[in-house]
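With one protein chain held back, the other chains of the complex are shown just where they sit.
All chains are identified by letter, namely A, B and C, in their written order; residue positions are counted from 1 within each chain.
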Amino acid sequence: MKMRKLIASWPAVRQATNLADWRGMGRTVQSERSASLEPRTDTADSVVRSICPYCAVGCGQRVFVKGGKVTQIEGDPASPISRGRLCPKGSASKQLVTHGRLSKVRYRRPHGTEWEDLDLDTAMDMIADRVIKTRAETWQDVDENGDRLSRTMGIASLGGATLDNEENYLMKKLYTALGAIQIENQARI
Amino acid sequence: MVPDATPMSYYGQPILKPPTWKWPIAAYLFTGGLAAGTSLVGAAARLHGDRRLAGAASAATMSAIGVSAGFLIEDLGRRSRFHHMLRVVKITSPMSVGTWIFSIFSSLAGASAVAEIGEKVGVPARVARPVTAVGQVGSALVGPALATYTAVLLADTAVPAWHEARRDLPWVFAGSATASGGAMGILLSTLAPLDPSDGFASGPRRMAVVGAALEVGADEAMHRRLRAVATGDTDKPDIGAAYTSGSPRVLAGAARAASVTGAATVALAGRRDRPRTRLLAAAGALLVLAGAALERFAIFHAGKASTTDPVYTVGPQRLRLVPPARRP
Amino acid sequence: MGASFGRGAATGFQQDLANADCIVIEGSNMAECHPVGFQWVMEAKARGATVIHIDPRFTRTSAVADQHVPIRSGSDIAFLGGLINYVLQGGHDFREYVVAYTNASVLVSDDFQDTEDLDGLFSGYDPDKRSYDTKTWQLAHRRPPAGSPAGAEKASAGYQHGSGGASPGFDGDYEMDPTLEDPRCVYQVLKRHFARYTPEMVERTCGIPEDQFRKVAEALVANSGPERTSAFVYSVGWTHHTVGVQYIRTASILQLLLGNMGRPGGGIMALRGHASIQGSTDIPTLYNLLPGYLTMPTAGRDNNLRAYIDDQIGQAGFWGHLDAYIVSLLKAYWGDAATPENDFGFDWLPAVNGDHSTYQSVLGMIDGTVKGYFIVGENPATGTANGKLQRMGLANLDWLVVRDFNEIESAAFWHDSPEIESGELRTEDIGTEVFLMPAAAHTEKDGSFTNTQRLLQWHNKAVEPEGDTRSDLWFYFHLGRIIRDKLAASTDPRDIPVRNVTWDYPTEGQWDDPSAEAVLREINGFSLIDDPDSSHGGGKVPVSSYTELKADGSTSSGCWIYAGVYADGVNQANRRKPGSEQSWVAPEWGWAWPSNRRILYNRASARPDGTPWSERKKYVWWDEDAGKWTGLDVPDFVATMRPDHPGDPDGPPEQRLPGTAPFIMQQDGLGWLYAPNGLTDGPLPTHYEPHESPVANPLYGVQSSPLRQVFDRKWNWSNPPVNAGYPYVFCTYRLTEHHTAGGMSRGLPYLSELQPEFFCEVSPELAAERNLVHGEYATIITARSAIEARVMVTDRVTPLRLGDRTVHQIGLPYHWGWRGLATGDAANDLLPGVLDSNVHIPEQKVASCDIMPGRRPRGPALVKLVEDHYSKAMDGHPPAHSTDW
Partner (left out) sequence: MTIIDRGSDGTDLTLQGIGTPRYDREQRVGFFTDTSICIGCKACEVACKEWNDVPADGLNFLARSYDNTGHLSADTWRHVAFVEQPTTDPESARSGVRWLMSSDVCKHCTSAACLEVCPTGALFRTEFETVVVQQDICNGCGYCVSACPFGVIDQRKGDGRVWKCTLCYDRLRGGQTPACAQACPTQSIQFGPLEQLRERAAARIEALHDQGVDDAQLYGDDPGDGVGGFGAFFLLLDKPEVYGLPPDPVSTTRDLRTMFNAATAAAFGLLGIAAATLLGQRRG
């Protein structure tokens, strides 16, 4: 029986049986794979509404996920701003989030010549110690004419425009509680 | 300066993609023609009753077929899928038609060769003999198609130097196949000398000479036709220019020289099949074979050359177009 | 924007550009840098609008514009001033609008002296302190304003109220002349100020032929008035100048005169570069601001909460509720620890005293005062002006934390940088300890961006981050948690705020991510009165608008202008009602601050009596029967205030403004043509040459802005102006294919192959003059450094005729750096650190340079080339203080 099916599926035979396309340019030569093709977005586990991370137009993006991996990022037609469209950078978002990503903490010791490994929790602890130490060493209670400062001029921070509002909020709140005031971001360049 | 896009093209960039085929395909054009020509010699010998020459020719044909198949499969991007060529019978594709011609030709010639061998190892003559004859003559009848379909294959492309030569290429290839067959006939008969009394030996010589003449004549006609297709460009005035520089020019010249001298030498060797003339004829045959092969390579390279310069594509097309009528 | 209208943000939204009859794109290359937003300009063009692009280069925006006007980088005020002069001389202003909604009719005090009188300086200039005393700029009042004494001695406050009105202390009770005849009224002051900005002067200063200038002027005038509106679009092409804020002021004045503010198809569209740069100024990771454009306490001035409030609270308009906003913020920060008794923890806030912007910090690193540095999603080593200065700072730190997707230049400087290559730095000598932490992408975390039209849009987490990759929310939450644990037992008073800060966010997921929604709820704010019988059954109830915030500590709000983003307990930023299923204003997609208004000051889209200016430009109007304002958008006005409301001096601050005052954040509710406060460098924009210009100032004796901030020191010397050593002008810009400093694009194959190499764009004439060969290399040199670029000789860059001399301009896209796939020199290495006095933004869009064919030298020879060239330009003199020029 398998042989008969094989013979019947041979396009040359199908040219004879399906005279509409006897020249062998359409359905008769369509392979099994082509006949069952479907877009990977249809077979995604989930699609998530997102916003492009690049510029401030704020284009809507749909992120398709399968097996815990991002399989496609394209425009969100529902967005009244972008109407489903994207620029070259926005269209490259899938590559941005999947290509060449650093996934391990890198650590360089003072005067070191190489990157070293460092596990995340140790790194967090080391950074916290350094913040506390530098803050203590450079704390200013009052200025020269006795006006309250209660700040450290030893710690600075740069960045925020590519971050979420919530991240900016926690950063400003933590730095302000620590008395670090030299906080800046791309709004100033 | 960002070069102003010359009106002829986009930064001088070719319009077409160069053919992906490499030298094995050019070689196949020759070996295909050779197989066809040789099968004709073999069949004639078979009909003529000269079984020794016929057997030699059959062997030669089969080896040419083997080499041809090797070339064809070698050039494929995905060699393991060579059998996909038989997936469909497509009359709009000269390559599909050609594949079926090649298959039919090979199976007939193959059957004949197998039967001949079979006879030697015990298959009764009354069974083997007819298969050998019918196979060989059958394949010979398909041979000409095998020789000329490749011309249609090249012509049915956007390659200017090939498409504009579509009326002449088949005759060039036919002539070339005839010459090759004749030449191979001469060589076979020198290796396996015929009975001098038998006038057959002069056949291959005549075939080689007439074939070469046809090849050279058709080639000249092709060049004249290509030169008639103007491009409107100054340094490459017509499509014939594809043959006037680089390897096409060298190959075309060599092909012409080899074919002509080869044919002359064979002609000089005359009709008598004597030891002295046999050597001369063999030398001529080799030259004729060389001429045929070089002719194929010349056409192959000229075709590629004509895709790398947009002049050959845009020029003729623009001259052919009435200046686009200004819409009201 | 803040000084002119009361809020420092885009006044409209991108879709509204489709309603414009004329769009002027200047200081922006919208088709390349905001291509998907540009569809709305194409929509306007399809409806017959005129699109004009004014840019030193002919770019992809110019290719589809109706008119491209090549302009000399750095001369925009001369051009816009010329347009203002054209409007004023011809009386083309939208008179009814101007008289009702701007301070054109207000009289300026007698002792104000204009730059026309003092050859480039305003009255009140103190050359030693290089600042102005704004006493002489004030407007004339019939009676002294309540609160601070009239004309109090005040240094011109910086652009503190990015989004607030000018600093308080005034109210609307002015001496006025509605006929605009009185020589002391703002209209006439304006007329005299710009009288010399004639079309001939514009041609001599900007290199714009007169016919081109007139074409723009006529297009703008023809497309303004009741029936037609014009829009301006700008971006960093304006802000990256030492007089950047004044560029925007000039456009604001022009748009006010033409009556385009607050109206559909009008306004000024500020296009921001990063996904949430507007968000990062609203909830500012900035030194001088607290969330909602509240100022950081200033040492000496704001010694306690009462002083802080009294100094800044507005007499009228919504800045009148400053107390409610600051108290609500303190309640959000300190929670229950903030009580009326301890001034709601006001003293736990650190104080600022002066400019602590990023250049001061970098100089601090070089001088050793700044020891620790966090770089979060930014790349200063190539993205900030004067890359070498940045890298020298990084090399002198004790420790550095970089959070990004890969090893960007700012993380690799210690083993791979131009200075390592030139030998100025050696890896072993660099003592900086570096932590490079992988950051999560937008698909790996929940959160909201605020885009260029003040719209908060939520992006949902799609996948979990892998390996050590974490979101920055995770990083700061856990860093805060660890620090608080380590300081839990501390008795040191400085650690009190660290203990009191509210830090108990719920965490979720396999990496204990703090809930971004919880943070947004805190930003939105709660009413804290535990009202058991309220519909929400007591407990903290999200406030629905900033009008609900109280000053008695009964409400909290992390950012008052974002109050309402969590109205009714729903994350409004995550609303996704498709555009096709709602009006073109699309109010139910995301949430725009303030209070989801899409066009600000939209009261001005109606006549003083509340009826629309025209049927075609109807937007918001007074509905007599319903007794409230209505229209296509949320009215930017007190909903029920009648148009003929006279203004109740004793009522709440917002009631003190009359019903005809569209600019509700301003003290007087008027659009400020003349800005007596809010700007450090003058009430009116004045043309000054860029800090480094090959041309002398044709209008005034003062060459460049007297208040520009310069740091004359090693690695930051300036090119002397009008100097043969640096004869050409260059400007930096972006391309569609790459993103800012390249961190998010030069590592991607699909983008790198579109623009693989750093190139410079030069005109055929300059190429001939300096024999630069198309496709080959050229070296561009300034006092800071020399870089190499492939040469693109193109007609799209035109030499400009300024009177009898020609100015050549060179275009440099600044995306490149030495890490990633597409590598090259960084254009920012050429630039000096010279800042605008209002907002401390460096001048990155114009400077002078020289250019020569061939590649740059490698190794120490590079430093020698730069130094030799500089000393030749200074003909041997040592580096001079650039403020003397």
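The definition used in the following text is that a contact is a pair of C-beta atoms (placed from the backbone, for glycine too) under 8 Å apart; a residue touches a chain by one contact, two chains touch by 3 or more.
What you see is a predicted model, and the numbers here were worked out from it, not measured in a lab.
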Which displayed chains the unshown chain touches:
A, B, C
Missing-chain contact, candidates A:A92, A:M124 or A:A187, resolves to A:A92
Selected from B:M207, B:L226, B:A242 or B:I299 as touching the chain missing from the view:
B:M207
Would you indicate which residue among A:G75, A:G112 or A:G179 is in contact with the undisplayed chain?
A:G75
For chain B, which residues lie in contact with the unshown chain of the complex?
2-5, 7-11, 13-17, 19-21, 36-37, 40-41, 44-45, 47-49, 75-79, 81-82, 84-85, 87-88, 90, 92-96, 99, 140-141, 143-145, 147-149, 151-153, 155-159, 163, 166-171, 173-175, 177-178, 181-182, 185, 197-200, 202-204, 206-207, 210-211, 214, 307, 310, 313-314, 317-318, 320-321, 324, 326-327
By the contact criterion defined above, which parts of chain C meet the unshown chain? Give residue numbers in ascending order.
31-32, 35-36, 38-39, 42, 58, 60-70, 215, 735-737, 749-757, 759, 774-775, 790-792, 794-796, 798, 821-822
Which residue numbers on chain A touch the omitted chain?
11, 19-31, 33-34, 37-42, 72-75, 77, 84-92, 94-95
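Operating definition for what follows: only the chains that are shown with their structure count from here on.
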The pair out of A-C and A-B sharing more C-beta contacts is A-C
Distance between the centres, which are taken as Cα means, of chain C and chain B, whole angstrom:
74
Mind listing the chain A positions that touch chain C in their complex?
46, 48-61, 63, 65, 68-70, 73, 77-83, 85-90, 92-93, 95-97, 99-111, 113, 115, 118-120, 123-132, 134, 137-139, 141, 143, 145, 147-151, 153-189
Chain A-facing residues of chain B, complex:
86-92
Could you pull out which chain A residues touch chain B in their complex?
10-12, 15, 23-25, 28-29
